[in-house]
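Heads up, one of the protein chains got dropped from this complex, but the rest are sitting where they should.
Note that the chains are named A and B in the order they appear, and that numbering of residues resets to 1 at the start of each chain.
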Amino acid sequence: MENRKPRILVVDDEPQLTRVLLRSLTTKGYDVRIAGDGDFALQTFQDWPAELVITDLAMPNMSGLELCRRLRAISQVPIIVLSVRGEEKTKVEALDAGADDYVTKPFGMNELLARIRAALRRKPASEADSRILVAGDFRIDLESHTATQGDHELRLTPKEFELLAHLMRNAGKVLTHHSLLGAVWGGDYTEQTEYLRVFIGQLRKKIEPDPSKPRFILTEPWIGYRFNAE
Amino acid sequence: MIAQWIKPRWLSYGLAILGVVAITAILIPFRQRINSTTVGFAFLLVILFIAMAWGRKPALVASVLAMLSFNFFFLPPFHTFTIADPQNWVALTAFFITAIAVGQLSARAKRRAEEAEASRIEIKRLYEDLQNAFERASEAEALKRSERLKSALLDAVTHDIRTPLTSIKASATLLLEDREATEPVEKLAPDEQTAMLRVITHGADRLDRFVEGIVDLARIEAGDLTLYRNWGVVEDIIDAALAQAEPLTRRHRIRVSVENELPVIRVDARAVAEVIYTLIDNASKYSPPDTLVSIEAKRVSDDQVEIAVEDQGPGIPVRLREKVFERLYRGHNNGAAGELIGGIGMGLAIAKGIVEAHGGHIWIEDGAQGRGARIVFTVPVGDDDLNGNVPDVVGGDKARADG
Partner (left out) sequence: MKPTLLNRPWIGYAAALAGIALVTGTLKLFGEHINPTTVALAFLLIILFVATAWGSRPAIVASIVGIVFFNFFFLPPFRTFAIRDPHNWIAFVAFMITAITVGQLSGRVKRRAEEAEAAKAEVERLYYELQDSFERSSQAKALKQSERLKSALLDAVTHDLRTPLTSIKASATTLLDDLYSAERNNVEPRLELEDRKEMLRVIDEESDRLDRFVEGLTRLARIDAGEMHLHLHRTQIDEIITMALKRAEPRTQTHPMEVWIEDELPSIKVDEQAIAEVIYTLVDNAAKYSPAGSPIRIRARPGDNHFLLLSVEDHGPGLRPEVRDRVFEKFFRAMRDGDAGDRRTSGTGMGLAIARGIVEAHHGRIWIEDADEGRGAKFVVSLPISSDEDGKRQAA
């Protein structure tokens, strides 16, 4: 059981914002360091391995996207990107480059805090190969090919099953259309977002109490989907 | 033969004369065996060549020389200039006519060829000039368009930002002073502080939505929306709008009904999602909790899809159904409409702008059974490009003119 405070590295070129984040996150019990640009962030990360990196996307010199790539090359640390609304393309690129989640500016602190908690809770990748997946009330047994929600068994088609399994493995993480399609249907289908929507719709009908207001499979508009287990 | 074009003139005359002399020299030894006719032909041929190579004037010179030579060396009595013989005249005439006619022809051909070459070089230069001119023109055009955008942007921004900003500033300074205050009596109670902070937060939210709005407005006014059209699936767009509107619809029931086999639509997907978002926002704001907000989509003709958002609130009175779409700048249009329209601000105006930029219409109807409001809009099914603008294709003559 770790009683060290979780380390968060915040990367943003806006000093006003980082002032606020430093104080706010520290008060919440995190160990926070600030980096004003990508280079300094990487330097800091070398000697001070953070458990979470929060980075702005639009920075001069090294962009957030570039930082994501470089970080991913050396670590699986969860990454949350901060971006302005409307920059969907960059967000998708960042997510595909390895970021786990995004928060749109301007954001309320509670929103950011919730994403931070979710990101820190995420299980490390090494557990991804296990035969049993659990997320919230959901349980999947990959060997017997069964899926349950609470105590009630889910009747899923093969593709729905795979989709749910992949979502659960990446619970809390934002998955782009591209990566979802690639993971479940393979490389030739990565542009068929309609296809994906149809399957998501079917899955929602089976697991959501109110499919028109999904709780578990959340739409990230223009970007993809996210599985929320709680 | 064409290569001779570039030789200097005196050289051509020289060579012409040389030609005649050469022929003379060659034929003199044979003059006993061949008759003068043959010599005449030979001279004629030489003159012909000279005319073709160097034109009329050297050929004329050669003609005269040829005639003299013909007379002197080849017409008996040899080595005399007997002019009397009419053959001379015939010969001379023939030489002259040949010289002139062929000289003319070849001069003309030569000139035409030179002109064509000059034209070609000219064209090449003009081509480059043209390229540059159009570079500059397109830059100028681009700048002109962006000028329009800038103006539209400025216009929008200067108005409505200040109000929320003022509140933010006032609250913040009040709270700061409060922090500095030492007398407990003067300090703000926690709930007062909370209230101020909420003012700040809401103010920031309003500003944020405002920024979103002005960008859209600016783009609409600059005639920009037509550039981003692409195939969009109605369900995806509705899905995105709903996801964005999630916080607003927590206390309402939502129903989505999309007709089967709806065609893809040719729209700026984000913009249309924004329209739907605005309508959902509107619907949830003006209808009581736990009521239904429904979103429908169906095809109404070969080239149009209709999307509607309906609520179960008080509805919108008929006399206001046009006005709600007007952009409210300085808060003029108040009175009875004020309380209803107050919160809408620019949303519906933008929605209208977006819909119309796609060539569609937006209007308000009564909800089911006469209750509530139902806002409907149409968007084009695109097979043909209804408004003539195809992104990424050089089809400039079909491009939509500004605005």
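As a working rule, contacts are C-beta pairs under 8 Å (C-beta built on N, C-alpha and C of every residue); 3 or more make two chains touch, one makes a residue touch a chain.
Since this is a predicted model, take the numbers as computed values, not measurements.
**Student:** From the listed residues B:9, B:198 or B:251, report the one that touches the chain absent from this view.
**Tutor:** Considering the complete complex, B:198 is the one touching the chain left out.
**Student:** Which of these, B:23, B:48, B:61 or B:293, touches the one chain of the complex that we don't see?
**Tutor:** Within the whole complex, the residue contacting the unshown chain is B:48.
**Student:** Write down which of B:28, B:68, B:175 or B:320 is the residue touching the left-out chain.
**Tutor:** The missing chain is touched by B:175.
**Student:** Touch as defined at the start, partner being the missing chain; which of A:105, A:197 or A:213 qualifies?
**Tutor:** A:105
**Student:** Could you list which residues of chain B touch the chain missing from the display?
**Tutor:** Residues touching the hidden chain, for chain B, are 2, 33-38, 40-42, 44-45, 48-49, 52, 86-87, 90-91, 93-94, 97-98, 101-102, 105-106, 108-109, 111-113, 115-116, 119-120, 123, 126-127, 130-131, 134-135, 137-139, 141-143, 145-146, 149-151, 153-155, 157-158, 161-162, 165, 168-169, 172-173, 175-176, 179-180, 190, 193-194, 197-198, 200-201, 203-205, 207-208, 211, 215, 218-219, 222, 224, 227, 392-397, 399.
**Student:** Which positions on chain A touch the chain that was left off?
**Tutor:** With respect to the unshown chain, the touching residues of chain A are 13-14, 16-17, 19-21, 23-24, 27, 58, 60-61, 63, 84, 86, 105-110, 112-113.
Rule of thumb we're sticking to: only the chains that are shown with their structure count from here on.
**Student:** Using CA atom averages as chain centres, what separation in Å is found between chain A and chain B?
**Tutor:** Roughly 41 Å, centre to centre.
**Student:** Applying the document's contact rule, which stretches of chain A touch chain B when the two form their complex?
**Tutor:** 85-86, 88, 106, 108, 193-194, 197, 201, 212-213, 218-222
**Student:** Sort out for me which residues of chain B touch chain A in the complex.
**Tutor:** Its residues touching chain A are 201, 204-205, 208, 212, 215, 233, 235-236, 239-244, 246, 249, 253-256, 269-270, 273.
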